[in-house]
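All protein chains but one are shown at their positions in the complex.
On to chain A.
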Amino acid sequence: MSVQELEKEQAPKHVQLGLTGWLRWAWRTLTSMKTALILLFLLALGSVPGSLVPQRGVDPDKVALLYQQNPTLAEWYDRFQLFEVFSSTWYAAVYLLLFTSLIGCIIPRTATYLRELRRKPPAAPKNLSRLPHFASFESGLTASEAAWRLRKRRFRVVTGDGWVSAEKGYLRETGNLLFHIALLGILFSVGFGSLYGYRGNVLVVEGDGFANTVAAYDRFIPGNQVSAESLEPFSFQLSDLKVAYQLTGEKRGQALDYTARLKVNDHPGSPARDYDLKVNSPLEVDGTQLYLIGNGYAPVFKITDGKGQVAYEGPVPCLIEDKATMTSGCVVKVPDAQPSQLGFLLRFLPTSVPLTDGTYASAFPADVNPQVEILGAFSGDLGVNSGKPQSVYTLAEPEVLRKLKRLFMGSNTPKPLAVGQSVDLPDGLGKLEFTGVKKWITLQTSYDPGRMPALVAAGTAVIAIMLSLLIRRRRVFVRVKEGGTVDVGGLTRTEGNVAGFHEEFAEIVKVLSAGDKDVR
C-alpha cells in the first residue's frame, strides 16, 4: 500500500492524468466489497492445501517421507511453497491485499461514522404512517414529554414543532469498526510474536536436567529477532514421571494422567522449587512457557566390551512403535567398545508376555514386567566418526550396516532380558546387561511476546462482533397532531432483526401512550 500511496502522491507531478485515474481505479477496486469477498474466498481456498499437504513447521518427518517416496511431486510442492503454505509469498499476498482492502474500507467508514456521531437525528417525516412500523393513539402527550420518555430509553433525541425524532444503536457501527481493527491487531500480534519469540523441543530422561540455552535444545526455532542472550536463564531437574493408566474396562491401557515432577531454578543461584508439570498446566518462568508434550521409556544398559571395560552405562531413550502398549524400539551405539565398536537393535516391552508362537509382546503400557528383546547385535565400524550427520535413532546407513558382523540376528537371538539379566556376546566380544528402566519426557518451551496482545485483540473482536451483529440501529419518530392524536413511526435498517424491533416498538408505543402516572 505504501508504494501505491507514494506513487499516488508523485503522480500529479508527472502531469499524467491517466496514471492518477488508473491508480484511483485500482484503489477503488481493491477496497470494494466485491474484491474483499473474492479475497476472502481466496484466503479460505489457499488454506486448504495447508491441511492436505504436510507442513514443515508442523510435521517435518512427513515432508521428508514425501521427498523419499515421490521426489518429483515433492519438488513441485516445494516450487509452489506448499510445504509452508502459511508463510508462503502467495498466501501472504492474499492476506496483505485483504488487510489493505480492509484498511481502505475502515478509514473512510470511521470518518463517516465520526461525522454521523456528531450529527443530530433528522427531522421526523411528514407522514409517519408510511414507515414500516406505525401506531397512532389519542392522548394528551406533548412533544417535550415524548422526547423526555424517549431520552429515558437512551435514545438520542431531537425535537421540533410538534415532532420528536429519536435514534439509537450507534454501538452497532462502533462494534463493526472495532471488530475489523481488532483483526488487524491479531495479525500484528501474530507477526510480532513470530519475530521476537522462539520455540524449542527437548527430550529429558528421569534424573537428568535441562538449562535453557540454545545448545541444550534438540530442535530450536527462533524468530528473526531472537539472539542466544534473549533466552531466560532457567534450569530444572526431572525427578520422575508418573503415568496413570485405566486398569479395567474397554478403555484399559488408556493414559489418564501424566505428572512430571520437576525441581526448577528460575534463575541461576535461586533456590529450587518443586513443580508438577502436567499436560494442561504448563510451567511458566518469566514469560517462557514449558509444556509436557510426550513421554516414553529409556531402559538403562551396562555394556562391557571384549576387553572387560565398561564401554557404556546409562539410559537409552526408545522411540514408541505402538502407542497402545508402549512397545518401543531402541538403538544402542557403543563407539568406545574395544576391540571393535558394538551396535544393538532392541525392542522394549513394558509389560512383556510370551505368545503361543514363542514370540513376546507387550500387553500393557505401564512397566509391569519390563523386558528387552534383542533384535540384532553387530560389531564393526559403525561409521560414527565418518563426519556425516547421524541420527541417534538409527543404527547406521544400510551400506554401513551390510559390512558389520552380525552377532545376533534372526533365529539365534536370545530370550528377552528382564531387569538385572544380561547376555554374553558371541566370540567374547562383551556383555549386554539390562539394569533398569527410566522414562523420558519431551518438552516444548515457547516464548511468544505476541500472546497477550493477540488475546486482547481476540477478546475485543468477540465483543465487537457481538455488538456489530446483535445491536440494531433504529429510529423512532413522534408527531403530536392537533386534537391529541399522536402518531409514532419507527424503522430499522439492520437486517434480520425486524421481529425484535417489532416488540421494542410496541413497548415504546406503550410507554408513550401511558398516562402521566404510569411512567417510571
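Just so it is clear, contacts are C-beta pairs under 8 Å (C-beta built on N, C-alpha and C of every residue); 3 or more make two chains touch, one makes a residue touch a chain; residues count from 1.
The working rule: contacts and distances are computed from a predicted model.
According to its UniProt record, the chain left out of view corresponds to "Cytochrome c-type biogenesis protein CcsB" among "Cobalt transporter subunit CbtB", "Cytochrome c-type biogenesis protein CcsB", "Reductase" or "Peptide/nickel transport system substrate-binding protein".
Of the options A:Val164, A:Leu349 or A:Ala461, the residue whose C-beta touches the omitted chain is A:Ala461. From the options A:Leu66, A:Ile103, A:Val158 or A:Ala255, the residue with contact to the chain not on display is A:Ala255. The chain omitted from view is touched by exactly one of A:Thr20, A:Ser139 or A:Gln289, namely A:Gln289. Annotation for chain A: contacts to the undisplayed chain at residues 33-34, 36-37, 40-41, 43-44, 47-48, 50-52, 55, 57-58, 85-86, 108-109, 112-113, 116, 119, 122-123, 125, 129-135, 167, 169, 173, 190, 199, 246, 249-251, 254-258, 278-282, 289, 291, 293, 444-446, 448, 451, 454-455, 458-459, 461-462, 465-466, 469-470, 473-475, 490-499, 501-503, 505-506, 509.
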